[in-house]
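The structure appears right after this line, and notes come after that.
For this depiction, one protein chain was excluded, whereas all remaining protein chains were kept in their positions.
Chain nomenclature is as follows: A and B, assigned in order of appearance, with residue numbering initiated at 1 for each chain independently.
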Amino acid sequence: MKNFISVNDVSNVTDWVHQAIRVKQDPFAQQHIGRNKTLGLLFLNPSLRTRMSMQKAALNLGMHVMVMNLYHDGWMIEFEDGSVMNQNTQEHIREAAAVISQYCDIVGIRTFPTLEDREKDYADKVIRQFIAHASVPVISLESAILHPLQSFADAITIREHQKKDKPKVVLSWAPHPRALPQAVANSFVEWMAHMDVELVVTNPERFDLAPRFSDQATVVHNQQEAFEDADFIYAKNWSSYEEYGRKAHGLEHWIIDESKMSITNNAYFMHCLPVRRNVVVTDGVIEGPESLVIKQAKNREFAAQTVLINLLENEG
Amino acid sequence: MKNFISVNDVSNVTDWVHQAIRVKQDPFAQQHIGRNKTLGLLFLNPSLRTRMSMQKAALNLGMHVMVMNLYHDGWMIEFEDGSVMNQNTQEHIREAAAVISQYCDIVGIRTFPTLEDREKDYADKVIRQFIAHASVPVISLESAILHPLQSFADAITIREHQKKDKPKVVLSWAPHPRALPQAVANSFVEWMAHMDVELVVTNPERFDLAPRFSDQATVVHNQQEAFEDADFIYAKNWSSYEEYGRKAHGLEHWIIDESKMSITNNAYFMHCLPVRRNVVVTDGVIEGPESLVIKQAKNREFAAQTVLINLLENEG
Partner (left out) sequence: MKNFISVNDVSNVTDWVHQAIRVKQDPFAQQHIGRNKTLGLLFLNPSLRTRMSMQKAALNLGMHVMVMNLYHDGWMIEFEDGSVMNQNTQEHIREAAAVISQYCDIVGIRTFPTLEDREKDYADKVIRQFIAHASVPVISLESAILHPLQSFADAITIREHQKKDKPKVVLSWAPHPRALPQAVANSFVEWMAHMDVELVVTNPERFDLAPRFSDQATVVHNQQEAFEDADFIYAKNWSSYEEYGRKAHGLEHWIIDESKMSITNNAYFMHCLPVRRNVVVTDGVIEGPESLVIKQAKNREFAAQTVLINLLENEG
């Protein structure tokens, strides 16, 4: 494995999930792996879980960590090749990626989509350009279209809690006051396709994910129907792919509440966080005994640590 | 001790002051205590001394540190239970505190008061909500109404410099161009009440501290009278508690200058910093031989380290 930007960088999802569960049992067991290794974390957008869990994972392995809010602490980056840089951008990704690579053994980078230019966002240009010009492994801390560290943590959490083989896992669209990326949803579908689960995605008409993702699941536009017999409900808002970046109006009834959860097979509730309470999900559901949201966040640490281990061992 | 948010979390102030003085003599002596322990520091407001001294104290003990400007690096936090989060806040304190707790062994948090809503500020809701939903010990890096790390450092500094039993310690209000919190003053009174000192607070009429604090000291509205025979002058501005958050006008003559210091018993001068020179205190006083402000700041490190030691040992 050279980089970690999607499930396609993982040799075997089941093996990785088992490895992460072992790491969780004794997080400090492999501190020799990270000795004299440095992880650089570059944030172009806000982050709480990713920022802290990635740092903690690296520290568990004896690594050093350097964190930068790239645009705020450093310079505005140009991603277009051949551009005449006489405007706002101050440094080209070609130099930035090459230079940062030299100070780090692994680099993580987070970027959000524009939600304006679908083609550009779905080319995942920022992270791909970074990789193209970096000389060390790159970890996606969430890209314009994927959030593999989140999905890996979700896979671990489902594996830990599933009560039967091939559980029914439902990814449900939920309301949100702002236009949000599709990254968490895209990634979740992609990872679940490598798990032994029955995956259903439910969302309003015109909020289908990009075909390359929606094709990997059963899509049901009737939320109630989708929830029947579900073992896991994973809630997440995303803006429209079809009418790119459009946020929903008048779909507040897609909120995940107790009555909908009662249709399920006493399903666990999942969300990547941060979550807007009483918009995406009711207080009752997120605080209920079946809510896994805090445990998911804890598993971010072990997902991150497993990725670091695999990148460091590969490198040696 | 589960948390450190006020003097009431300290079993015995005298013992802790002595412990801090021992820590200061050999700060690196207990590096095993912090091994594989991580301190999270969350700033909702600016900080220099607290930010650096807390990090340094943790590093002295072999801990790792993760620092976040929470709102800037992460998300806007909702503190109201039951709210429908369709406005500006992005994550509820219930999730944020629970999640952050999982990546840290101890969490410090700094927040300032609104200075607009007295009831809310004095309920110290931000830090209390954080504690309510955290699963690890919480350290106040200054809350809406208290700054116990500062007062602990002040107690150490007074203990190191007092020339007689039961010195006269005067907390004097001083001018400032902005409306400031009452936290340092409140906390100072609270800690001094556990020391063997004669505590006098002097402030203009209508600038009395909240009764629960002013009741623990002799309050004198005549600054000159208060300064007589003083062994320590502690200068600090605070906005009005009575007319909540109001800043003073026409009280520039409350500045601490050489002529006022000459009334004292050759008193030491103290201030928590940052300080506005020639507004709060003259250059002559703050640079004079009796000024302890730099030494106070140094003791922030050992106050912080002593708090960490007690929290870590308690946990074990």
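Throughout what follows, contacts are C-beta pairs under 8 Å (C-beta built on N, C-alpha and C of every residue); 3 or more make two chains touch, one makes a residue touch a chain.
This is a predicted model, so every value here is computed, not measured.
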item	value
Omitted-chain contact residue, chosen from B:Glu225, B:Glu258 or B:Asp283	B:Asp283
Residue ranges of subunit A at the interface with the undisplayed chain	36, 38, 40, 64, 66, 68, 70, 72-75, 78, 81-87, 89-92, 94-96, 98-100, 102-104
Missing-chain contacts mapped onto subunit B	28, 43, 46-49, 51-53, 55-56, 59-60, 69, 177, 273-279, 283, 286-287, 293-294, 297-298, 301
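By our rule, only the chains that are shown with their structure count from here on.
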item	value
Chain centre separation in whole Å, for subunit B relative to subunit A (CA means)	39
